[in-house]
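Take a look at the structure set out below.
A single protein chain has been removed from this complex, and every other one stays in its place.
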Amino acid sequence: MPEPILKIRGLKTYFFLDEGMVKAVDGVDLDIRKGEILGLVGETGSGKSVTALSIIRLIQSPPGKIVEGKVIFEGEDLLKKSREEMRKIRGAKISMIFQDPHTSLDPVFTIGSQIAEPIELHQVEEQHLMRAEDVPKKVVEMLKLVRTPDAEHRVGEYPHQFSGGMKQRAMIAMMISCNPSLLIADEPTTALDVTIQAQILDLMRDLRRKLNTSVLLITHNLGVVAEMCDRVAVMYAGNIVEQAEIKTLFKSPKHPYTKALLAAVPKVGSKKRKLETIPGMVPSLITPPPGCKFHPRCPYVMDICKKKFPQMIEIGKGNSVRCYLYNKGARGAA
Amino acid sequence: MIIPLFLVASVLLFSLLWIMPGDPAQIMAGSRASQEQVAKIRHAIKLDRPPYVVYFEWLGGVFHGDFGQSWTIQPGASVSSLILDRLPLTLELGITALLLAIAIGVPLGIIAALRRGTKVDYACMGVALFGVSIPSFWLAMMAVLIFGVWIGWTPALGGGLGPQYLILPAVVLGALMSGSISRLTRSSMLDVLNQDYIRTARAKGLRERSVIYKHALKNAFIPISTMLFMRLPFLFGGSIIIETIFQWPGMGNLMISAIKRQDFLVIQATALMFVVLVMIANLLADVSYAYLNPRIRYGERK
Partner (left out) sequence: MSVIGKVKRVGSSISGYLRRLGRSPTWTYLKRDRRAWVGIALIIIIVGMALFASFIAPHGINDSVGPTLAPPGQFLFGTDQQGRDVFSRVIYGSRDSLQVALLLLLVETSVGITLGLVAGFYGGWVDELVMRAVDVMLSFPGLVLAAAFVGFFGPGLRNLIIALSLTGWAPFARITRAQTLMAKEEVYVESARAIGEKDRTIIFRYILPNSASPLIVMATMTIPAAILLTASMSFLGLGVQPPSPAWGMMLFEAMPVFRAAWWTAVFPGIAIMVSVLGFNFLGDALRDAMDPRLRVRSGGGGG
């Protein structure tokens, strides 16, 4: 198994609000391997985006703070790096694209100039991999790479002149222009039409193939996961509760939450009349339930679940779960 | 927008002469004037004819720059010549003050926005709040006291032309304006800094300097410049008081003199000129917004 390019260990990111301390990410372990597309799934509020922002250290502080953990990238802990070092990594070695392309592009600069910015900064200035004169050509190249029609002319246009899908593609062009090893995509297609969605996902698969970029794909849409990901991690209330290869996850989900998520997706041709839901409510991140955070909603809940927070256990090839149903050893001890 | 403004203002100002208490002709002629003299004036200002007709004649005159003549301030002189003498001076004062206000207010607002919530922020906004709360005439009087009387710098006492007489009034007016400008700048910057594209800029690994002075500032500048133009009329309002205290011979000064000496045509004309200035300021605001905002300048998407 090749060494992962990103290893997260025990990441905790809290937000210190008037109402209390919000434990958005409460002890997350995650590995991303070279060239793989890892899906990070969960409901709104599960901590997916915060995890992503923590990796590149874009957490707004105050009120947020990465209180604990290690984020090992290329052998070094990102959390220990200086702000300047981190800045050089952003956009160059690790990039992130965001959910809403309509608000994520600066309206007063041309698309071309915005794509050129990271190239000029990282490749020309910092790494001396390119000359300044070659940048405009590279910008057009990138736009073409993401399948923008009429790229030579589009370079000089402003974001409002692009459609939603084109904007997102421009974002992708912007963020992969410096050939990062890791691309984090936070709900990249949620704000777009279904047809455009397919285009974007297709593009991302293509890019992964061509450039061998690893992708951390954050989404709440299991359909997208099924199409794109090699492996999946499921998040609930700030913790990863299950990790598996894609086929394993869909064929035999282990964690009760994963099972419920899959059951909630309506299937074409199914004879069921009612939509399945998960009973109960998403727990408070300020005062989460004791023991396993899912226990109030879990149909298989046992005594120990209410008392002790379960650890992550490996139960098969690349499959791990955080649940006492599979932790036979720990169940006896209270 | 500009047209209704002009219509409403012109009708209002015109009708003031007709609905005011007392007889304008009599007042302007003076208490010792004969009946003939009063009648002559009444005829000259067309008070003896139906107002609706006179309004259009008056409007026509206005477009030709003819506002009639002064009766009490400088009897016989054409009002437009009086105004033309004074207008440049008011503009000089106003623009100098505005530039000063921008030079002080905008940086102050930016610093406060960047250091939001810190002591620096509170200090800047505290100063700004004071600026907005000081009565303009009082600040002017204090300036005269400090610089004119205590320090003994004569131009501070006002009464002349030339750059040394311009400094203090411009500084006072500018200082007053800078308070509101810094508050506006700060809130505009804060709005912009909260936007998603700023997060994108940081995610690209851009230097914080670029994020702020390139992306944030350029975006914040659009509402700021629009607001600056919209505030211009209030600057002219403030200049009325400043001109009076420093005896700066501008249009505001003229208007107050006209009010005191009951030279009604002059009052109408100066007020109308202020309306025109407001119209121009509004127009400039719209133009600057259209020019700076790519959405308007380059039209919507294909």
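The letters A and B name the chains in turn, as written, and every chain counts its residues from 1.
As a convention for this text, contacts are C-beta pairs under 8 Å (C-beta built on N, C-alpha and C of every residue); 3 or more make two chains touch, one makes a residue touch a chain.
Bear in mind the structure is a predicted one, so any value in this text is a computation, not a measurement.
Of the listed residues B:53, B:84 or B:145, the one in contact with the hidden chain in the full complex is B:145.
Residue B:241 is the one among B:82, B:192 or B:241 that touches the chain not shown. Of the options B:73, B:123 or B:256, the residue whose C-beta touches the omitted chain is B:256. Listed residues A:218, A:260, A:292 or A:305: the one in touch with the omitted chain is A:218. Within the entire complex, the positions of subunit B that touch the omitted partner chain are 1, 4-5, 8-9, 12-13, 16-17, 20-21, 129-130, 132-138, 141-142, 144-145, 148-149, 157, 191, 194, 230, 233-234, 236-238, 240-241, 244-245, 255-256, 258-260, 262, 264, 267-268, 271, 274-275, 278, 282.
In the analysis below, only the chains that are shown with their structure count from here on.
With centres taken as mean Cα positions, subunit B sits 54 Å from subunit A. Put simply, subunit A touches subunit B in their complex at residues 56, 58, 87-92, 95-96, 98, 100, 103-109, 117-118, 121-122, 157-158, 160-163, 171, 174-175.
Contact residues on subunit B toward subunit A in their complex (touch as defined above): 195-197, 199-207, 210, 215, 218-219, 222, 292-295, 298-302.
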